[in-house]
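One protein chain omitted, others in place.
Labels for the chains are A, B and C, by order of writing; each one numbers its residues from 1.
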Amino acid sequence: MKVNGVEVEETFAEAFDIKIARVLITAYDYDWAYVAANEATGFGTSVIMCPAEAGIEKKALPSETPDGRPGYYIQICHMSKKGLEQQLLARLGQCVLTAPTTAVFNGLPDAEEKFDTGNKLRFFADGFEKQVDVGGRKMWAIPMMEGDFLIENDIGYVNGIAGGNFFIMGETQPSALAAAKAAVQAIADVEGAITPFPGGIVASGSKVGANKYKFLNATTNEKFAPSIRGQVPDTQVPEGVKAIYEIVINGISIEAVKEATRVGIEAATKIPGVVKITAGNYGGKLGKHLIHLNELF
Amino acid sequence: MKVNGVEVEETFAEAFDIKIARVLITAYDYDWAYVAANEATGFGTSVIMCPAEAGIEKKALPSETPDGRPGYYIQICHMSKKGLEQQLLARLGQCVLTAPTTAVFNGLPDAEEKFDTGNKLRFFADGFEKQVDVGGRKMWAIPMMEGDFLIENDIGYVNGIAGGNFFIMGETQPSALAAAKAAVQAIADVEGAITPFPGGIVASGSKVGANKYKFLNATTNEKFAPSIRGQVPDTQVPEGVKAIYEIVINGISIEAVKEATRVGIEAATKIPGVVKITAGNYGGKLGKHLIHLNELF
Amino acid sequence: MKVNGVEVEETFAEAFDIKIARVLITAYDYDWAYVAANEATGFGTSVIMCPAEAGIEKKALPSETPDGRPGYYIQICHMSKKGLEQQLLARLGQCVLTAPTTAVFNGLPDAEEKFDTGNKLRFFADGFEKQVDVGGRKMWAIPMMEGDFLIENDIGYVNGIAGGNFFIMGETQPSALAAAKAAVQAIADVEGAITPFPGGIVASGSKVGANKYKFLNATTNEKFAPSIRGQVPDTQVPEGVKAIYEIVINGISIEAVKEATRVGIEAATKIPGVVKITAGNYGGKLGKHLIHLNELF
Partner (left out) sequence: MKVNGVEVEETFAEAFDIKIARVLITAYDYDWAYVAANEATGFGTSVIMCPAEAGIEKKALPSETPDGRPGYYIQICHMSKKGLEQQLLARLGQCVLTAPTTAVFNGLPDAEEKFDTGNKLRFFADGFEKQVDVGGRKMWAIPMMEGDFLIENDIGYVNGIAGGNFFIMGETQPSALAAAKAAVQAIADVEGAITPFPGGIVASGSKVGANKYKFLNATTNEKFAPSIRGQVPDTQVPEGVKAIYEIVINGISIEAVKEATRVGIEAATKIPGVVKITAGNYGGKLGKHLIHLNELF
């Protein structure tokens, strides 16, 4: 199949289950909301060695938020319910409560499952907390140095998807990279999806396990490593490809991940020097969700 | 004492010991270096509940770096040597190795103590790694999807300082906040110092321990909380002060922390509506380093 | 009337007629589209001494653009048809044709009036230009150093509105400024409206003509100058107001200007330290459009 003239391999991305909490952070303006959202989602690329996977999902217009201020939705993702609760507590407590002018709202008010993260963080007020209502939400006001910090009592979470992905192969490294950047920006407008890696991009796609260093859970995917193409008999790097970037997508639903994959590929294939799109799958070792690229178009 | 017409209280900031590793990240341009530096230093405001304290220290000009590319120095801070090594491994492995076009160098080549973080991360190459030399540095080249990632064998660390601080008191919240932002930008040019909180600013200064909720190690510093000024008999919020922001400073030396404090106060006191500067100290419960504000000017 | 607890004076903004061309600029990604949009709309705050009024209106999603790439809508405004055509030619020819990866589309395809700016700029190709079709638009491909630059043959323009405005009065300068910034960001999502001044904000609101220096067409509006409040008998600066910022709004329709005024005031009045909103009017000397603030809520 071709998209914008570029070959999209008839293969599939293999994705896995993860638990995802979604938080709405508002502030004076988008810049201050971003400062908090960015700190709270840092060190959050992969559960392999990060304490969580996390990312900024999208802007929230003032007309969409309970306090009428601009903001960002973020997602925090973890394999276990317990781990997710701990990460929510730590990331909201240390990176948003501490940030200038922010308030925190439940980003999934309709979710069946939730944590009482706001109720736990209110203890920081050491007895001075007060319950307040903002747009029908049950909130806590926590007196601090900047004034009162407001956080909703409950934060919802769902069973979501991690590891949606596609690979961008380029004639030159800057071509593959410009395409990856365009893909990430297109995905940034998709409701419910995040790209948790740095700048949304993975430079170092990995395989499950190792051939030589068996003590590692994940090592370089040598079949997709251009610089050792000549040393890997079953290389999957096409001739003339100098660099490959992977876009990894998490989402609160399989539909969100699929839509993100589709718009990402549409955007990437518009950049000159992109020669092929494919996806990563691991024989079912990674997860049970299969996203067939050719069914997206 | 007055600085730029604003009262600076004759008090001191109480700071404590911490171990700090310093890493130089280079890339195609400052934007891509920033993407990696930012991801690697996220979720890193306070060791109270973050896995490390971390921040971007300063730009590195192409003429200053071993590979002649632009970059950023970052600092990773931890109370223990073991914890610091684990954080370096995880943050560089998950947030910089994975980021587009980056290379990693020892940011403290003269430090006596070091971790062989590069030597450990090379195992990701699963046998395809190669030792190379860049500007006299012993590096590992790790073949990946984007090409080869280069990282220095050793990363140096020192006994540094955490918790340097000052408080900015404003007539209005935006005045205190504009002053805090100006202070953080001024500190960004100080060699060896970082401001690890979101946007460099703390909205929620805390005290050690709690009065009511004794199960917490840190709770709101109610004496500096303007919204409950009337409820706290020994409040230290001056009349007319509506908001206070704290700037927390870590540094690789006490001199760096002092210089950062000085330029930060100079910058903050130039913003209209700032009425007083003071600092946080906790009767020696927090740390042994005392930075007297009036000795800085 | 009060909005978010802040007094909004029962007065009106006086706006005037202007001709507005609207251009859609697309590129690899939002960053490159912004580079071109920003250069093309610079030196464009006020027709008093700028060659045009100009601003970036809003983002265009890839799904909304003829070439499926991300972009920005910009507006170029001039009092005369001839002047507008000259400005379009110069700004698109010097600031967008010259910018990396851009294409230019008519941002008002349904407008009755239009300039054949693309047809004129194609001569830059010195005979190598080719007519092409993109999404049903008649375009010219101009071979250049980066490859082919594409521009639509016609650019539409309408009779629009300039000088819509409101004033934000603050207890401190940073309060008024933070409110102005929040207002500008809220207006950035309004279809059809721009805020042409630096960062969308006017620090120097003026009156028509002069009292002392009669050779000037516009001078400081001394009745709204806080620092000389004591010297101006008929000052309109309320007691306790230290700074005032004006938001000036242009738009392709009176409805767009009104909606921008409304969301701007909503956003500004959420910032602490804002004490009053009013608007600028000049006894009909400036223009015929009156926007009554109290009718907006």
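Rule of thumb we're sticking to: a residue touches a chain if its C-beta (ideal position, glycine included) is under 8 Å from a C-beta of that chain, and two chains touch if they have at least 3 such contacts.
These numbers were taken from a predicted model, which means no experiment stands behind them.
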Item checked: Among the chains presented, those that the missing one touches -> A, B, C
Check: Among C:E64, C:E113 or C:E146, which residue is in touch with the absent chain?
Finding: C:E146
Margin query: If I consider the whole complex, including the chain that's not displayed, which of B:P51, B:P70 or B:P143 touches that chain?
Written below: B:P70
Margin query: Touch as defined at the start, partner being the missing chain; which of B:V47, B:L150, B:A210 or B:V263 qualifies?
Written below: B:V263
Checklist line | Contacting the left-out chain in the complete assembly, out of B:M1, B:L61, B:V132 or B:V208 | finding: B:L61
Next item on the list: By the contact definition given up top, give the residues of subunit C that touch the hidden chain.
Entry: 28, 32, 35-36, 38-46, 48-51, 54, 89-91, 93-102, 123-128, 142-149, 167, 173-174, 176-177, 180, 197-199, 201-206, 210-213, 215-216, 218-222, 224-228, 231, 242-246
Item checked: Residue numbers in subunit A that touch the chain omitted from display -> 170-175, 177-179, 242-243, 271-273
Margin query: Touching residues of subunit B against the unshown chain: what are they?
Written below: 4, 28-31, 61-63, 67-70, 147, 178, 181-182, 185-186, 189, 263, 266-267, 270-272
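Everything that follows uses one rule, which is that only the chains that are shown with their structure count from here on.
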Notebook entry, point to check: With chains as vertices joined when they touch, what's the shape: line, ring, star, complete or other?
Noted result: complete
Margin query: From the C-alpha centres, identify the chain that is farthest from subunit C.
Written below: B
Check: What is the distance in Å between the mean C-alpha positions of subunit A and subunit C?
Finding: 35
Item checked: Centroid distance [mean C-alpha coordinates] between subunit B and subunit A, Å -> 25
Item checked: Residues of subunit A whose C-beta touches two or more other chains -> 28, 147
